[in-house]
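Every protein chain except one is present and positioned as in the full complex.
For reference, chains read A and B in written order, and residue numbers begin at 1 within each chain.
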Amino acid sequence: MASVTMTVNGKTVTATIDPRTLLSSFLREHLRLTGTHVGCDTSQCGACVVHVDGRAIKSCTALAVSLDGAHVTTIEGLASDGHLHPMQEAFREHHGLQCGFCTPGMIMSAVDIVNRKGAMLDEHTIREELEGNICRCTGYHNIVKAVAAGAQAMAATKVAAE
Amino acid sequence: MYAFNYQRPKTVRQAAGLLAKAGGDGKLLAGGQTLLPTMKQRLASPAMLIDLNQVDGMGGIELKGRNLHIGAMTKHADVANSHIVKTAIPGLAALAEGIGDPAVRNRGTIGGSIANNDPAADYPAACLGLGATIVTNKRKIPADEFFTGMFDTALEDGEIITKVIFPVPQKAAYEKFPNPASRYAMVGVFVGKKGSDVRVAVTGAGANGVFRLPEFEAALKTRFNAKSLDGLSVPADGLNGDIHASPDYRAHLIGVMAKRAVNKALGK
Partner (left out) sequence: MSATGIGAPVRRTEDFRFITGKGQYTDDINRAGQAHAYFLRSPHAHADIVKIDTSKAKAMDGVIAILTGDDLAADKIGGLICGWMIHNKDGSPMRAGGHPALAQGKVRYVGDHVAVIIAETYQQAKDAAEAVDVTYKTLPAAADIDSALKKGAPVIHDVAPDNTVFNWHLGDKAATDAAFAKAKHVTKLDLINNRLVPNPMEPRAAVGDFDAGTGVFTLYTTSQNPHVARLVLSAFIGIAPEHKLRVIAPDVGGGFGSKIFIYAEETVCVWAAKKVGRPVKWTSDRTEAFLSDAHGRDHVTHAEMALDDKGRILGLRVNTKANLGAYLSTFSSSVPTYLYAPLLSGQYNIPAIYCEVDAVYTNTAPVDAYRGAGRPEATFVIERLVEVAARERGEDPALFRRKNFVTQFPHQTPVIMAYDVGNYSASLDKAMDMADVKNFGKRKKESERHGKLRGLGYSAYIEACGIAPSQAVGSLGAGVGLWESAEVRVNPVGTVEVLTGSHSHGQGHETTFAQLVSDRLGIPLDQVSIVHGDTDKVQFGMGTYGSRSGAVGMSAIAQAIDKVIAKGKKVAAYALEASEGDIDFKDGRFSVKGTDKSLAFGEVALQAYIAHKFSGQQLEPGLKETAFYDPTNFTFPAGVHICEVEIDPDTGVTRIDRWTAVDDFGVVINPMIVEGQVHGGIAQGVGQALLEGAHYNKDGQLVTASYMDYTMPRADDLPSFAVGMTSTPCPSNPLGIKGCGEAGAIAAPPAVINAITDALGHENISMPATPQRVWQAVQQSQRKLAAE
């Protein structure tokens, strides 16, 4: 067993865990944050994407013990003060989800794309940047629209806040 | 995953000590983007896992003279976004930008990729195509001697890659044809030109991992132009074959990717 302390959605958590516990299992089973999903075993589907120290990673391909001291944000931590994050709003507004299973990872990846690439995202860029997130329901059409709109909404929110 | 003993050393020396202690049953954990899926599938079962993520002095990107030094624990995303790399060897930054997907690039490291020497990995092509030197805690190994076969390297027991030194070329580019399913390189060709030296390295295609193409290199030395490769072909013998690409198709793609890489290097 090994000890790990990390900050998840703003709260500090400490646990003693089997070292083979993946971050995804730690979130789902120890913290009961079941919004992070696991859809494959080969780190390709992206349903498990969370942010670690501000960067998107696949939580099924990281050991929780290895992230001692890290700041983790999951889909449950994206909305603040009861307000949906602009990317969450954009997915709803543009029907960027159907069964909802890939959605948490998709949204976390989308926010990361905007953090890295800015607000003005063309379709080609969005499609390439979503390489690590698989959706079986939407054919991606509305996800692409949602990410583009969410990116602009994030920029607008930021401007409004400044 | 099988159970393992987890260790989190702070220095390379400690890590090397643990690795020695583990005998053949220790594994280094860098970004884990290949190792962890392999362990999840129970295809790897190290008794000890030595996590390098808190080891000091294994990151960083620096230009020293005409050589680019990249610390072994540098993440793909950091290579891709580094102003230093983009200026010195844009083809290397572009290669890093094409590894896996954004989330994988945020975890995966150059040292981990090279040490694993997956026959479909991208970095080995850059190392060979640029004539890089792999620096370990014990010695410096020229790329030409480093990659010894599929998932096999010149690394000895207890040896840890600490950084990779890339000589800055005049021109370099990488062109990848991804496997449609995994998106790993089905064929990837790196071309590098430094002075009169031209290197062409191929990944994804060879049954023994990354390899150079002397004939292509000779033709490009005469004239560094895609047309110089007209009429040249690669024998399919010894190339990988699977449901996505036969050895013949891979051989063909090597030619196409090589030309495209040359054009890219020339800014065409």
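The rule we apply is simple: a residue touches a chain if its C-beta (ideal position, glycine included) is under 8 Å from a C-beta of that chain, and two chains touch if they have at least 3 such contacts.
These figures come from a predicted structure and were not determined experimentally.
For the chain that does not appear, the touching partners among the shown chains are A, B. When the whole complex is considered, the residue among A:V4, A:V52 or A:I126 that touches the unshown chain is A:I126. The set of chain B residues touching the chain not shown comprises 1-3, 41, 177, 180-182, 184, 243-246, 249, 252-253, 256.
As for the chain not pictured, it touches chain A at residues 18, 20, 28, 33-42, 44-45, 47, 74-76, 78-79, 84, 88, 91-93, 95, 97-104, 107, 123, 126-128, 130-131, 133-144.
Methods note: only the chains that are shown with their structure count from here on.
If you average the CA atoms of chain A and of chain B, the two centres end up 28 Å from each other.
Chain B contributes residues 1-6, 8, 29, 32-33, 36-37, 39-41, 49, 51, 53-54, 77, 81, 100-104, 106-107, 182-183 to its touches with chain A in the complex. The touching residues of chain A, when paired with chain B in their complex, are 2, 18-20, 22, 41-44, 46, 49, 52, 55-58, 60-63, 65-66, 68, 109, 112-113, 116, 129, 131-133.
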